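Missing here: one protein chain of the complex. Every other protein chain is in place.
Order of writing sets the chain letters: A and B. Residues in each chain are counted from 1.
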Amino acid sequence: MDSILTLKNVSTTFNSRDGYVKAVSGVDLDIAPGEIVGLVGETGCGKSVLGQTILRLTPSTATTEGSIIFNGEELTGLTEEQLQEIRGRRIAYINQNPSESLDPVMNVGNQIMESIILYENISKKDAYEKAKDILKSLSFEDPETIMTKYPVELSGGMKQRIMVAMAMCGRPPFMIADEPTKGLDALIRGQVIDSLRRFIDYAHCAGLIITHDLKFARVICDRIALMYAGEIVEIAPKDELFTKPLHPYLDGLIASMPQNGMKVIEGMPCSLIELPSGCRFHERCRYCTEQCEQIHPGMVKPSPDHEVRCIRYD
Amino acid sequence: MIRVEGLTKVYTSGLIKKTYNKAVDSISFEVESGRTLGLIGESGCGKSTVALMLTKLLEPTSGKIFLDGKDVSRIRGSELKQYHRDVQIIFQNPENALDPRMKIKNSILEAIRNYHIVPKGSASERDLLNELMMMVGLQQEHLDRYPWELSGGQIQRAIIARVIALNPKVLVTDEPTSMLDVSVQAQILTLLKELQKEHGFAMLFISHDLDVVRAMADDIIVMNHGQEVERGSVDSVFLSPQKEYTKNLIKAFYYENEDNSGGIEVATDK
Partner (left out) sequence: MKNKNDRKLYIGGTILFVLLLLVAFSGPLFSKGDIINTDNATQPPSLQHLFGTDPLGRDVLSRSFIGMRLSLLLGFIAQLICFVIGVIVGSISAYFGGILDKAFVFLQNVILSFPSMVLIFCISMLLGTGVFSMMVALCIFGWLSYARLTRSQVRALKDAAFIKGAKAVGSSTFAIIFRHIVPNVIRTVVPMFTLMIGHAVLGIAGLSFLGFGVQPPNAEIGLMIRDGMTYIRTFPWLFVFPGLVLAVYSVLLNVVSDALQDRLDIHDSANISSI
């Protein structure tokens, strides 16, 4: 196989007070080298958990099953030390909350240099120059001043771009970005997108970008996977997903956008503790048949690179 | 219906060498019954400050507010209480918009009892609660839940129920759906539109999401650094923006610079 990351039947379950929460169930995904895949879905659909599962960043109450193969290496069997080698160096992870991920008592220059020295083992002086170059390449106007700043002195968008800079240092072949544009205004969001693009070009990396923003996913990704109630329900090249949506849920999602008339999808997402029988969307689906209530649909391929989890396309 | 003239908020800091920061710089507008004015701009442009001043949760530095032609800038006591009833607000973040210790029922009753809308503890109070729940698309059982037992969309509905109970003349919504998923957003915005049609309140709709404002508002004002940049009907501003700032904002929002991967012209860093 020539894919860089392969997920096979990956499931993640949380042990909570109210029972077992099946946050991710049976996810299969192949990402080719250099390919950017978007993982979209609404709150609680399991998209962030899936991102964390790949690098085993999930809370201690979570258990994961299935296989995660990165560059031919099975990640699920690795020890914590071995994973440490992969995190950052081979797979970068950009958190949705940069304020939590940056050290508040160290200026950002030192934080970037620390990553560079860790990955490349070069002198402090070289690391400084390298950090400057990276910031310059992300079109920061005055890298030297930025490097003297502490995280509190920077805006949310700036911090997010610093996170991107730090992720770039190791030139990782793969990156996972969890909601990198959450809560950012349009103008700032443009800068973060630009930084992400430059990062991808620089590291020639593949990536998984997790977001709730369908438009953003369309701008930056090659392929988009839509999640609902813990599983991928549709995956297609970005434009095809919007021009030829197949799954009724995706249909509804597109129709509910303000520019498309805000048509309401009836009902609420199902509970992840007691999953419904059959198709997980059947209670809200207007095409629901008796079969949908009983048989849990598998992925079908109506066209070569378009897959959907719905029996209407069988 | 509601009109503001030269609304300004200046924050001062420092004891000896004072620095002044104009959060809102003489904003004026008027909203008629049944109409919606959209206020758009990036975070920190002062649009939320306008909302707080309009609902009299924040004292303006200068400027006047008129409700039904009456100057309400200096009212106090019972007049102020009446004003709070007439001009209602819905906040952005549903997660802390209701007291976490109170059942939904009690949060709504708090508003109803403050204005003695129906006798306390009476059967008509219960009927009113049930009616409100139906109006906003919640079930009676939600009345006995706590905010943390509801989803963001359900809380926002409960807050709408509480606001509608007071039958306000003006409704200010400050990013009411920015924390919600797009499918839930559609539900809430549709509900607000229906209620407006039914009750005829004037609405000030604040958002940074241009699509949402476009779907909700009749007229819009674009704000930047506390000042008005541009105003006009929704179509005129979106289809033929006059000011450079508005053009950039629209371009960035619709990712119009994004098709050529590479340099994006955006506002530069400080």
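Assume a residue touches a chain if its C-beta (ideal position, glycine included) is under 8 Å from a C-beta of that chain, and two chains touch if they have at least 3 such contacts.
The shown structure was predicted, so the numbers you read here are calculated from the model rather than taken from an experiment.
J.: Thinking of the whole complex, not just what is shown, which of B:151, B:190, B:227 or B:242 touches the missing chain?
T.: Only one listed residue reaches the unshown chain, and that is B:151.
J.: With respect to the chain omitted from the figure, which of A:4, A:23, A:154 or A:196 is a touching residue?
T.: Considering all chains, including the one not shown, the answer is A:23.
J.: Touch as defined at the start, partner being the missing chain; which of A:26, A:44 or A:248 qualifies?
T.: Touches the omitted chain: A:44.
J.: So which bits of subunit B touch the chain we can't see?
T.: Interface with the chain not displayed, on the subunit B side: 52, 55, 57, 81, 84-85, 88-89, 91-93, 96-101, 110-111, 114-115, 146, 148-149, 151, 159, 162-163, 166.
Keep in mind that, in the parts below, only the chains that are shown with their structure count from here on.
J.: How many angstrom lie between the centres of subunit A and subunit B, each centre taken as the mean Cα position?
T.: About 32 Å separates the centre of subunit A from that of subunit B.
J.: Note which residues of subunit A are touching subunit B in the complex, please.
T.: 42-43, 139-142, 158, 185-191, 193-194, 197, 212, 214-216, 219, 252-253, 256-259, 261-265, 268
J.: Quick one: which bits of subunit B touch subunit A in the complex? Just the residue numbers, please.
T.: Residues of subunit B touching subunit A: 42-43, 151-152, 181-187, 189-190, 208-212, 214-216, 248-249, 252-253, 255, 257-258, 261-264, 266-269.
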